[in-house]
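Only one protein chain is missing from this complex, and each of the others stays in its spot.
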Amino acid sequence: MSDGRQKHNRAWWLVLPVVVSVAFTAIIPLMTVVNYSVQDIFSPFDRIFVGLDWFRDVARDPEVRGALVRTLIFSAQVLLIEIPLGVLIAVCMPRRGWTVSVALVLVALPLLIPWNVVGTIWQIFARGDIGLGGWAVNKVVNFNYTLDSADAWITVLAMDVWHWTPLVVLLAYAGLRSIPDPYFQAAQIDGASAWATFRHIQLPRLRGVLTIAILLRFMDSFMIYTEPFVVTGGGPGNATSFLSILLSKIAVGQFDLGPAGAFSLLYFLIVQIVCYVFFTVLTRSGR
Amino acid sequence: MADIRLEEVGHRYTDDWAVRPMTWTWRSGRAYALLGPSGCGKTTLLNIISGLLTPTQGRVYFDDRDVTSVPTAGRDIAQVFQFPVLYEEMSVYNNLAFPLRNRKYPRKEVDERVRRVASLLGLEEHLGRRARRLDAGRQQIVSLGRGLVRSGVAAVLLDEPLTVVDPALKWTLRSKLKEIHRDTGHTLIYVTHDQTEALTFADEVVVLKDGAIVQSGTPEELFLSPAHEFVGHFIGSPGMNMLPATVVDGEVRIGGACVGRAAGLPLPGERGAPGSTGTAGSVITGPVPGPRSAQAMPISAGPVRLGVRPEFVRLGGSGLSARVTGVDDLGAYLLVHAEVDGHALTAKTAPGAPVSGEHVRFERAFLFRDEVRIGEVVA
Partner (left out) sequence: MRRLPWARTVFWLYAATLMLPLLWMFGMSIRPNADILGAFSLVPQRVTLENYETFFTDSTWYSSYLNSIVYTSMNTVMSLVVALPAAYAFSRFRFAGDKHLFFWLLTNRMAPPAVFLLPFFQIYQSVGLFDTHLGVALAHMLFNVPLAVWILEGFMSGIPREIDETAAIDGYSLPGFFFRIFLPMIRSAIGVTAFFCFMFSWVELLIARTITSVDAKPIAATMTRTVSAAGVDWGLLAAAGVMTIIPGAILIWFVRNYIAKGFALGRV
């Protein structure tokens, strides 16, 4: 980060708009959440300071722990499937001619659908009676995502892979296209196999975009709410009850502001820690 | 090592030829510079030789072996690109070993060869470093090394390899390249648009324009005896003066005044022609019309263009009348700007030489028609 940029503190003026806008959208609400988290609120005029009690309760709550484990497993599966698949598809994507435009638009389509619509699409698509996907799977094995926990999990995972792998594809494709031709020509001259070319030219040069892809996919999969909420509502039982679904149940459903506040902050903290670890590992590995 | 022979090789990406059909031989062990402006087809020609491109027509031979359809990896060509192409996450050692490992050389031989090339290129102490930690100049050396490390390298192709290297390093690198050429005896083809680079580097300079070779020869030949207006213009600093003239009754006239007699001159590369390159078999084809065996043949009457290098314009008391319009003192020499018959003319003279005088004489002047040289001016 110190590559010859000039020292220039007036640059703060350029950053100011960002700081102000993010302060309005992030800091003030966050402070409100902190405020909730340390109080027991009975009504707007009747509240008592409870210190870190809520945090302790939330951290000990088996339901929260269960949701945390589920969310972590879900994020891990999402990353393990979507990143390699996205890179593979990007490598296979056309590079010349009018098919490039068609391919890009097709791939991007799932990204442009509002999340609850994604949920709705899959809610129908995966149904055994009226949905093509569920109907087809039902021909092979018995499949019903509203009753069977494993089926529900698979449906949510398949939906996420369908929905978000395109983001990885787009980023990886853009990264691949930025590699100048001579790199591939040199690899040809050096007699590199397709795999060696991928391993030693394409992959190293994708490090930047893949770091972004991994971080974005982790953040968003760890915070996933709308899609599973629409499809399964967290069920059956709490098979697909992720942290965010549990949180909004506590905050909006039960209106327990204190525990919800403490929950939110712990949640936020976990995302940040994991992102920081990813960020550090991924940037270090390139040095 | 081998002679690289192109037979009727041409390439087009669209309707226009990027490289016009040509027959040409790159002789084993020589250092060639391929000189021309951007977009003249230099890189295309290079990629045809290395096999990165299959030409639209024609055959490519390495000695007698037809390699037209042989992929790049099978041609044993070393190629260096405009900017360093490295396997960035590998060490210098692994970069050099990469082509050998791909070809399944035994481990011991890999090590031997890598160390030999490293010592040739002066990279021994950098072998353990990450390739991308090196400066741009060394990175180019590493890219070159990846080509040289294999056995039986047919030729080393360099595509403007010094573009990204800063000027101070350029000289060092260029002499390094010459040294390597001397030590290994590989054929070198060095693409550049920089005449200084080409002239200081090569045994033979090949000038390319619009996808065709317009002239080849030693730097001296290109300077003293340009066969094409483009060569006169592109080589030399400043380029050749071009003046409209007419040939009437064997006399060359500019604005009515006679400057000498016109004598037909065969093009270089043809038998017995003065200024021929001596590279037998180097036949120029493509858009080079004009007399093919016009030794001492009179030139037909009509308009021509007279080309004279600034170095061969003499100011003085006799000759064509001229008016001096300005002088640039460039330290090592003077550039005198004059006007002859309403056309600008530049002369290069030693500092301190008189710049006065109302007349100019030409010491070596050539006549061009349709850009191609057809003759010279004799007294």
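Think of it as A and B in the order they're written, each chain with its own count starting at 1.
Keep in mind that, in the parts below, a residue touches a chain if its C-beta (ideal position, glycine included) is under 8 Å from a C-beta of that chain, and two chains touch if they have at least 3 such contacts.
Since this is a predicted model, take the numbers as computed values, not measurements.
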Omitted chain - touching chains that are shown: A
Sole contact to the chain not displayed, among A:55, A:74, A:122 or A:153: A:122
Footprint left on chain A by the chain that the document does not show: 1-2, 4-12, 14-15, 17-19, 21-22, 24-26, 28-30, 32-33, 36, 88-89, 91-95, 100-101, 103-118, 120-122, 124-125, 129-133, 135, 162, 166, 170, 173-179, 181, 184, 187-188, 194, 197, 205, 207-209, 211-212, 216, 219, 222-223, 225-226, 230, 243-244, 247-248, 251-252, 257, 260, 264-265, 267-268, 271-272, 275, 279, 282-283
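The rule is simple: only the chains that are shown with their structure count from here on.
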Distance between the centres, which are taken as Cα means, of chain B and chain A, whole angstrom: 56
Parts of chain A lying in touch with chain B, wherever the complex brings them together: 180, 182-183, 185-186, 188-193, 196, 200-201, 204-205, 286
Complex contacts: residues of chain B adjacent to chain A: 47, 50, 52, 71-73, 77-79, 81-83, 85, 87-90, 98-99, 102-103, 143, 146-147
